[in-house]
Each structure stands twice: as C-alpha cells, then as structure tokens.
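Encoded as structure tokens, the structure appears first; notes follow it.
For this view, one protein chain was removed and the others were kept in their places.
Moving on, here comes chain A:
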Amino acid sequence: MTSTLPNRQLPSTDVDPFSPEVLEDPLPMQAALREAGPVVRLSRYGIYAMARYEQVHAALTDWQSFQSAAGVGLSNFRYEQPWRPPSLLLEADPPHHDAPRAVLSKILGPRALRTLRADWFADAEQLVDQVLAEHEFDAATQLAESFPLRVFPDAVGLPRQGRENLLPYGDFLFNAFGPANDLVERGRPHVAELSAWVDEQCRRANLEATGFGAAIWAAADRGDITHEQAPLVVRSLLSAGVDTTVHGLAAVLYAFATHPEQWQRLRREPGLARVAFDEAVRWQSPVQTFFRTATTDVDLAGTRIAEGEKVLMFLGAANRDPRAWHDPDVFDLSRDPSGHVGFGMGIHQCVGQHVARLEAEALLTALAHRVEHLELAQQPRRHHNNTLRAWHSLPLRVHRAP
C-alpha cells in the first residue's frame, strides 16, 4: 500500500475492528485506538481510522473533504459495485443529497411528529402492560424490537404482511458496511429476497395514503424530488429506521437494568426520558462506525490522507473519549449528552433522530410509571453486526410499582 504520508510516525495496528472478539466488546480496542493517536492506520484494511471525538466530529462535519458518495462502508464505490443502488441520503453528497434530505427532514421533523405523539404514548402503554404480565421477559425482543415494529411501519404506511423482513434486511445492510466477513456471507443467501420485498414496499401503490411514505411521494408530485427518487427515499426509512432504534432502545433498557439509581431518578423525573435515551446512545452507540472517503489530499492532525483513501470513524469511541467527556464510561442522567456523535453530525446527521427520541420517550415514560425496579435476569447476549452494537437477548426481571 503506497501513500503520501508525510508522517512516518503514523501509528499503525493490525487489529480487526470487525472480528468477533472486538464486536463482542469493542471498548478495549477503542481505547487503544484513541491512545494511539488522532489518526491511526489500520494495516489489515489499508485505511485510516479516527477514534477521538475532535477528529471524528471534524470528519463528520467536513463533507467537502470527506465524502459519502463513495460509500460509507469499507467498499469504495469509485472502484466497486455497491450491493444495491446507493442511498440518495446516506451515500450521496451535495448537490444530489440536498433535495432528498430537505424533503425527509421536513417529513420526520419534530413539528411533523406532533400528530403521532399521543398515539405512540398510548401504544407504548398498551405494549408495556402486555409485557409486564410476566415478571421476567426478554426486553430485546419484547420491548426493543416490538415497540418500533409496532409504531414505525404504521407511520411509514407499510402493509402488515412481510414486516418480519425489516430486521433481517437492516441487519444485512449494516453488516455490508464492513468487510465481506462471515457476518456478510451468512446474510447473502437471503438478500435478494429481502431486497425485493423492501423495494416492492417503496412503490406508491403499496403505501397507505397517509404516512411518511405517502408524504415522500407527495413531495415528488410537487417536484421537490423526482418520481424516480421517491422509492429510494422511502427505502431509506425502511433501511435506517428500524434496527437502529431497536438497538438504541435496548441500549437504554440495558443501561437502566444495570444502573438502578438512574432508574429511580427517571421515575422521579420522567422529563429526563429524552436525555436518558441520548445518554444511552452516547454510552452504547448503536451505530458504531461509518466510513468516509477523502475528496482531496487532506491534512488532519498532522497526517496526510490522500485523495480517494477510506477513513473509518469510530463514533462509539468518540462518544467515550475522555478528552471530550468527563467519566465517559459512566451512564449518568446528570450528564448533558448533547453533542454526542451517536447520530452522526453535520449534513448527514440521522434524519430520523426525532422519531427515535419520540419512540424512546414513549416507551420509557410508560415503563417509568409502572416499574419500580428492573434488573438483569440473566447475562444478556450480544448480536454481532459489523456496524451496529446490537443485542441478541436482554433478559430482564421487573418489579411492578404498587
């Protein structure tokens, strides 16, 4: 691998961030990368990595120097064929990124979500009442998966049939940002079928007349995006809107199960639900990593990154960088988690973040009213994914409030 490094001291490591050991517990590797330097060479993949908050934040916001259109995974779309047509949001740069982003920002904006609020709070109460019929249950499947799958596809306007495809589709998508390892290979036999189903749901005829999906098509009728773009924008909802929130909700439930004093605090101050969710997103970082590609020779913290090189940004590591956060490993509702990069930052910052926060607020509020204490019933199990910090199971034991 040749490069134009002016800096012969650039730290280098052969660690594989996508190995089963690291995916099981990425924290030691993240700490080592942060300590090694602001920019580190990952020799195994011939790419650069950043794990400190300052550099990750800088790369996320500097879309002029670090582009997304060459793919936000390891694969470089300049040379490699993407496994599906690239996303018009995640895998696009200005100017092409502008119109789809503007349309979706409005549809998923906090003001647009006000109409969903009462319904989602009622849905959360209903689900929680149902689940709390047992003292022990798997919160990963019964709450963290169930709740988004209950409210989000309805809000998009998807038909009931086939919704079970959403999670495996997302799992493959997020695996595919990594290298072609076992995780990707295991998903490959199903991907054609899953993709076909997802693409089919993006058609106007298959979407309810009200909902995010219909609103996207209406924007195409107004000419704000083209009719060719509309189905791909709908696809973004189905791609990025489910698995991410599922593992974000699991993260906050895990946080409370392991921090009982914080749960008591939330019960006393239910208004902290949104802060709690963002603090959990910081602390666990459901989306761990994204890549960018240098558009020009970029000098970053003394390292020359050559045009066309891939850069791996460790969002999860940045969110626990002691240079930026006091006691970063502590989950603490007293903290102001504002500014974490768990949703990214800059023009590509998660367009669905307000949807995720509303889901979390609804679920946590319902639980806080009903549950006095929650704890792990058994050791939870991680689900390995090349991008997501995910859960296979989260067995909880709860004590209902009198």
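Note that a residue touches a chain if its C-beta (ideal position, glycine included) is under 8 Å from a C-beta of that chain, and two chains touch if they have at least 3 such contacts; residues count from 1.
One rule holds in what follows: contacts and distances are computed from a predicted model.
Candidate names were "ABC transport system permease protein", "Transketolase", "Competence protein ComFC" or "Ferredoxin-NADP reductase", and the UniProt protein name of the unshown chain is "Ferredoxin-NADP reductase". Check A:L27, A:A102 or A:A122 against the missing chain and you find that the one touching it is A:A102. Here the missing chain is touched by one residue of A:D16, A:E54, A:E125 or A:D199, and it is A:E54. For the options A:I225, A:V298, A:L315 or A:L374, the residue in contact with the chain missing from this view is A:I225. One chain of the complex is left out; on chain A, the residues touching it are 53-54, 57-58, 61-64, 94-96, 98-99, 102, 109-111, 221-226, 229, 274-275, 278, 323-325, 335-340, 343, 345-347, 349, 353-354, 357.
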